[in-house]
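Removed from the display is one protein chain of the complex; every other protein chain stays in position.
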Amino acid sequence: MSSSTLTPAGGAPAGEGEHTAQARGRVLPFPITGQEIVLIAVIVALWIALWLGTPAFLTSGSIVPLLVAMAPVALIGIGMTVIIITGGIDVSVASMVMVCAVVVAKAMVDSGVSLPVAVLLSMALGGVLGLVNGVLIAYGRVHAIIITFGTANLFKFVGLQVFGGSTVNGIPDTLDVFGRGADGRTLGVPHSFLLMLVIAALAWYYLRHTPSGRHLYAIGGDADAARLAGVKVQRRVLSAYVLTGLLTGLAACFVIAQGTSTLAPNVGAGMELSAIAAVVIGGTSIMGGRGSVLGTVLGALLVQTVASGVTQLGWRSQLASLFIGIFILIAVGADLLRQRARRTA
Amino acid sequence: GEGSGGSASGGDSGGSSASGGGGGGDYTVAFVPKLQGIPYFEAMNSGGKAACEEIGCTWLYQGPVEADPAAQADIVRSYIQQGVDSLIVAPNDPDSMAPLLKQAADAGIKVATADTDAPNSVREVFVSQASTEGIGQALTDGLLSAMGGKGKYAIVSCGQTAQNLNSWIDVQKAYTAEKYPDAEIVDIVYAGEDQAAATQMATDLMNAHPDLTGLVGECTSSAPGVAQAIRDAGKIGKVFSVGLGTPQSMAPYLTDGSSSASILWDVENLGYLTAWTGVQLADGQELQATNDVSSDITGVTFDPSSKVLLLGPPLTITKDNAGDYDY
Amino acid sequence: MSDISPTGSADTAPVQSSTSGAAAERLSVTGVSKRYGAVRAIRNADMTVRAGTVHALVGENGAGKSTLIKILSGAATADTGAITFNGRPVTISGTADAIALGIATVYQEPQLFPDLTVAENVFTGREIKRHGRVDWTAQNARVVELLELIGLPARYATVPVSELSIAEQQQVSIAKALVGNAEVLILDEPSAILTDTEIEVLFGVVRRLAASGVSIIYISHRLDELFVIANEVTVMRDGQTLGTWPIGELSVRRVVELMVGGILEDNPVERSIPDAAPRLVLEGLACTGEYTDVDVSIRPGEIVTLYGLIGSGAAEIAETVYGMRRATAGRILLDGKPVSPGSPREAKKLGIALLPANRKLQGLFGFQSIAFNISAGHLPLLSRMGTWMDRGRERQVARDFIQRLAVKTPHERQPVSAMSGGNAQKVVLARQLVERPQVLVLAEPTQGVDVGAKEEIHKIIRQLADEGTAVLIVTSDLPEAIRVSDRLQVVRAGTTTVEFGPGATQSDVLAAAAGAVDQEEAA
Partner (left out) sequence: MSTAVSPAPAQAPQPEDGSSQSRSRLGQLPATVLRALLTQRIVLLLVLLLVVVVTMTTLSSNNYLAAPYDLSYMSSALISAVPLVMLGLAELLVITSGRGGIDLSVGAIVSLTSMVFGFAYGEWGWSLWLAILLAAAFGGLCGAVNGFLIAYVGYPALITTLATYYAFSSIAIVINDQQPISTAPIQDFFSTARSIEVPVGDGLPIPLGTLTFLIPIAIVVWVLLNRTTFGRRLYGIGTNDVAAQWAGIDVRRTRFSAYVLAGVISGLVAVVTVAQFASARPDAGVTGTGMALPAITIAVLGGVAITGGIGRVAGVVLATLLIVWLNAGILLAVPGNAGSQYQLLALGVVLVFAALLNGLTNRRYGRTG
């Protein structure tokens, strides 16, 4: 439909050739931003430093658990990136993890549900919770942070009711396929991490190359303008929250798989802040309209590297959050500087 | 430990209150745990409920959703308002609970602590599961017997400010230095109440100290966490762990050897003793030097100088007896 | 308003929809009404737009023009009324509906996405797809054609919009509307921030589109434009449509009379400026990358205009005087003493006030009251010891100015977000007048303001000058520049060039601004 554009009576303007040639050049030499390059450099530097500090760091015994631990945060972070690109935020993801985890754990323990079914169940449930957020935000037209503060409480209530004042014991080890032990790895790489990477790649493609992905950026840039341009703003916003719900449901399975055979009601606590930290360290603008999935994955990796590194170096474990705080400031500061440089250039 | 209370996890936890009871001479005993929803306190709840059914009292139980002193204080205030006869608290922060207990005592309520003491408060009794020394030493002995009496080990604790955990750690440090000169505590880390964090930290500790042969999980969330880390790293038999874990959550790890032993006590009995103590206090009964509480709980000692009622020595849970407990 | 006396009904009869020999009806609205809360934005409006014509829509600020076209473009829904498109009744319940029908709109405020490229902006909502993904290559190629058409360099296709100037962004908005097979193109004040050259390009595009059968609805407050571009004119007043006239039956004067509902008296202004030492002197002022070698001198009571096309550097000169920008060379002299304000606060302390060009962005505190908006620039004055608000005085000042500038509002607690452009502009202007400034800089003082309000604002400016203020106006509105100023300096390519006294003609000034007049003629 759209390619049949209006041709002015005067015909095609002259000199088309040169201009198109120029404009067809790539937007960027690589599909990678400055922030991502900085992050990669920082992570590499940290890994080298850690390796010098504790030679065991660069062994699979150390790296693999690190990848397993960062996978759920990165996965939720991918959804959060999409949401933040639209100018929203979701602080209810931690409660969503809890609801999904307890339902799935109970289903597996009490009803003997098989792993694939459990994962689908968890994602479906997460999708429904995301739908609740999305409907309230998109159609209630209320700022996302307010609604998700509210639903965080509601979801937590639901989760605690399902827990019924107890933990879930005896979770089967079929979930080990996500990364724990030898069965959980292919060529030494844990499956949860691989799965997360595949989803990150799909999300990258979706955000960068599909119309609806680009619409998410437009909405974050100026939602009114997007609406006037014919973008189905409400539907897109809704889809961002549903997507996050689905990913959070999957992340909940990763979280169960990471834990012990017992699931306690505090599962997932604090994950919303870790996910947001990963997203902002990755260079996504909290104001919306700008951001990348790759950055988020790197951000999650950085946070987990710091947390593990502090323990492995034998420093006081509480210092980890101090360093994470500092890294957030550095990462965002670097982004600010680059933007400023670009503006004055 | 016959699990008289049945399962504590009935659908929604409204069932945990027995407000119907209140006949003529019945006393109302209220217990406020550190937080709700963990097997440990829910087992105390079922023990307390069972006690009240047997000896005739009304058992109230309400815990905050987070281990948060402020949320706990709200609940204590509501029990003061309800005018319960005895109020027993497992304080998240003993110092901050002290003034509230004073307030309760001023309102004519008998106050006590259980599980965690508030020594600087007006509490009339502390219902202790086991002595601090007893627990610290049992943990150390349990681990070092598996480690062969020597080697490096690390502790994965939970809340950084949890007073009982910190006092056990102090005992472990002193006792290790004194009794096991060839053993060394290389690190103490804090994972909060988060199992996954405990697992990750235990993993990091094993990487950082390749010669590490022991791990202690200092609370019910980190005990299975450290065992899981050993299992994941494929170091069962090379690295040993003990912890303060509930029997059900530790059972799989005790079975495969990633945990050598869990040091605990009969939690339901502790709940039973708590309820019984509440009734004694409300009734104005003096506690004896040794008390026979029920057919199952006998010889409970009371130290009048420290006002500590001691359930007994800690219990070592192994793969052989883990199945005896349903929490 | 005082120089307009009311008359009876219009003596020129509006055209009927049955006007003979005309092209087919493309779009028509009948009996359309829309309320916003208590405000009846439009009442029972009728308009018929025919194929291949340029249909102008004019009216005072707040007459309801934007609201009417928002209804046509699906950005707002009418409460009552009917719309027919190509003879068929249609319902437009969202922008997607309008776009699907072939109604493309360029809104009054540019509606763009700052972090996306020009190409993406143009295609947002109607991407060219191949196998489900965006066909970047095809899109970019198409955008290059459009950029060519509207006179922007082709390399802009892949530049983020945030890096373009406001005027360029407006042109991108137009390009955006040209994508897709539009049968109706709505332009809401497209020329307000365009330079004359850019307007010429725009008109070229509009004429070609009209020739190919597209209907164009054109809103503008620059009434002289209508006679260059429009075929028919619909006039709105107070939310109602008065009728539609062929352009040939109208004159600027007649249009104005229809808009304001009265007869316009032209009273040429005689001003004499007392001889005095200059109040403000800009001496060889320069700011790297923006302007160089600017010389301006204004006496107390004098009104000097810097006329420059957007991008000429005129706006940046004004910003420098107000401390928003630092000069890199030259001096600013205030009453003979060199000053260099480093911030608006410092400028204000020196007695320099500035009316910003972008009312909504730089001027208004949206949902705050009129009183708040006026007092915001004068907190030290309207408080005791600079700390405690003197609310009685604040209220009094607000009421005084509401009366003095004839702001249409029930009371001073009314939020300015609920006011029309012209009234809001008066509120921002009032803020500059509270502490009678020594030097008043006015950037585009009547942008988007209707003729009636414009005349009032001009009167206020003269009155202020009469009281001894040195006034510097920076504008790209030439009739205004000639009408209001005692002296006019043309800014071109970042430097002040030719100077004109009273009685300059538009063609002379335009020629100078476009670079046709050289220094020798001015000498």
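A, B and C are the chain letters, set down in written order, and residue numbers restart from 1 in every chain.
The definition used in the following text is that contacts are C-beta pairs under 8 Å (C-beta built on N, C-alpha and C of every residue); 3 or more make two chains touch, one makes a residue touch a chain.
Everything quoted here is computed from the prediction, not taken from an experiment.
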Chains on display which the left-out chain touches in the complete complex: A, B, C
Which residue of B:E53, B:E66 or B:E124 touches the chain not shown here: B:E66
Residue of C:L433, C:I482 or C:A504 in touch with the missing chain, whole complex considered: C:L433
Listed residues C:P89, C:P410 or C:G503, member touching the removed chain: C:P410
Contacting the left-out chain in the complete assembly, out of B:D95, B:E133, B:D292 or B:D324: B:D95
Those residues of chain C which, in the complete complex, touch the missing chain: 36-37, 324, 343-345, 347-348, 351, 354, 356, 361-368, 372, 375-377, 379-381, 383, 386-389, 391, 397, 399-404, 410-411, 415, 417-418, 431, 433-438, 467
Residue ranges of chain B at the interface with the undisplayed chain: 12-17, 19, 36-37, 60-71, 73-75, 77-78, 81-83, 92-93, 95-96, 98-99, 103, 120, 159-161, 166, 190
Absent chain, residues of chain A that touch it: 89, 91, 136, 140-143, 145-147, 149-154, 156-157, 160-161, 165, 273, 276-277, 280, 285-287, 316, 318-322, 324-326, 328-329, 332-333, 336
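By our rule, only the chains that are shown with their structure count from here on.
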Where chain C touches two or more other chains, by residue: none
For chain B, residues that touch 2 or more chains besides their own: none
Of chain B, residues touching chain A in the complex: 7-13, 16, 36-39, 42, 65-66, 160, 186-187, 189-191, 193-196, 199-201, 203-210, 221, 224-225, 227-228, 231-234, 248-249, 251-253
Chain A to chain C touching residues, read off their complex: 1-10, 12-13, 15-16, 18-20, 22-25, 27, 205, 209-211, 214-215, 217-218, 221-222, 224-232, 285, 289-290
Chain A residues touching chain B - in the complex, by the definition given at the top: 54, 56-57, 59, 61-62, 65, 69, 156, 160-161, 163-167, 169-170, 180-181, 255, 258-262, 264-267, 269-270, 307-308, 311-314, 317-318
